[in-house]
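Every protein chain but one is kept in place in this view of the complex.
Let's look at chain A:
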Amino acid sequence: MFQILAFKGTVNFLRHALPISVLSLFLVVGSVVSLATNGINWGLDFTGGTVVELEFDHAVDLKNLRADLDHESTSGAVIQNFGSTRDILIRLQVKQGVKSDDQVKLVMETAKKFDEGVIQKRVEFVGPQVGKELTEQGGLAVLVALICILVYVSFRFEWRLAAGSVAALGHDVIVTLGVFSVLQLEFDLTVLAGLLTVVGYSLNDTIVVYDRIRENFLKMRKADPAEVVNASITQTMSRTIITTFTTLITVIALFLKGGGMIHGFATALLMGILVGTYSSIYVASYLAIRLGISRDHMMPVEIEKEGADQESVMP
């Protein structure tokens, strides 16, 4: 039996916790700053508008196409390659008094000038009203997910751990959003799905560590909380690495082979899994320790304690 990581004894993970938390804090602050200044490059699902995907017989110069499409009803269109130089994606904004059908017609006429054999592969139109509702719903979904998790983890574990896990999740969501904001990657509905999956996945990781922490608190009677946490992280480390590895492999396969339409989804997962793996160690567990987790908290939870505990974490 061979191990990827063979530790002799317990590794003192928490020794690096402080500098790493500072780094995390920087990442979060940086993400928030970028979100505030650059904002998010919202995709069609959220803004409304029209997307046209075209396939040309030969490569087309985007500059010329852009110049030709600078028409009254299609001005401000975003034109970019989509996977290859022959595939082009055009995003049109909603214009007062202009029908989306007419915009698409104009795009097709222009495209035909470059290449008679151009194929219209996909057309999507989303009304601005629908987009606005979706934005609200999407934000709400992430919030509801976080609250549900807080409730579940408090119920199963203890509020200090729950707070740690929710902080880790918030961290993952914000940093992933931050990456999308800094790189100005398009944020569409599939990215939101990716983000929620990250929430689920990262929590998965956190819970595995927590489970071990709870077990070890009962087993290692003389150890202090830091020792218990260190031992727990060490014991679960090879599992964490293997699962992260297999999940990353499949996500990378999606990223490389899955095609343009789920690129955003795969990108969000890729970021989220990397960030989520380290945050479950350094953010979740570390915060629980800073909140003063101890063996007393790990004794079977009594029912009357439950309500009082939850109230103190709810804003």
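Methods note: a contact is a pair of C-beta atoms (placed from the backbone, for glycine too) under 8 Å apart; a residue touches a chain by one contact, two chains touch by 3 or more; residues count from 1.
Keep this in mind: contacts and distances are computed from a predicted model.
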item	value
Chain not displayed: protein name in its UniProt record ("Polysulfide reductase NrfD", "ANTAR domain-containing protein", "Protein translocase subunit SecD" or "Amino acid ABC transporter substrate-binding protein")	"Protein translocase subunit SecD"
Residue, one of A:Ile40, A:Ala111 or A:Val126, that touches the chain absent here	A:Val126
Residue touching the undisplayed chain, where the options are A:Ala59, A:Leu183, A:Leu218 or A:Ile242	A:Ile242
Touching residue (missing chain; options A:Trp159, A:Phe265 or A:Tyr282)	A:Phe265
Residue ranges of chain A at the interface with the undisplayed chain	1-4, 48, 53, 94, 96-97, 99-101, 119-130, 137-138, 140-141, 144-145, 148-149, 152-153, 156, 189-190, 192-193, 196-197, 199-201, 203-204, 207-208, 211-212, 215, 235-236, 238-239, 242-243, 245-254, 256-259, 261-262, 265-266, 269
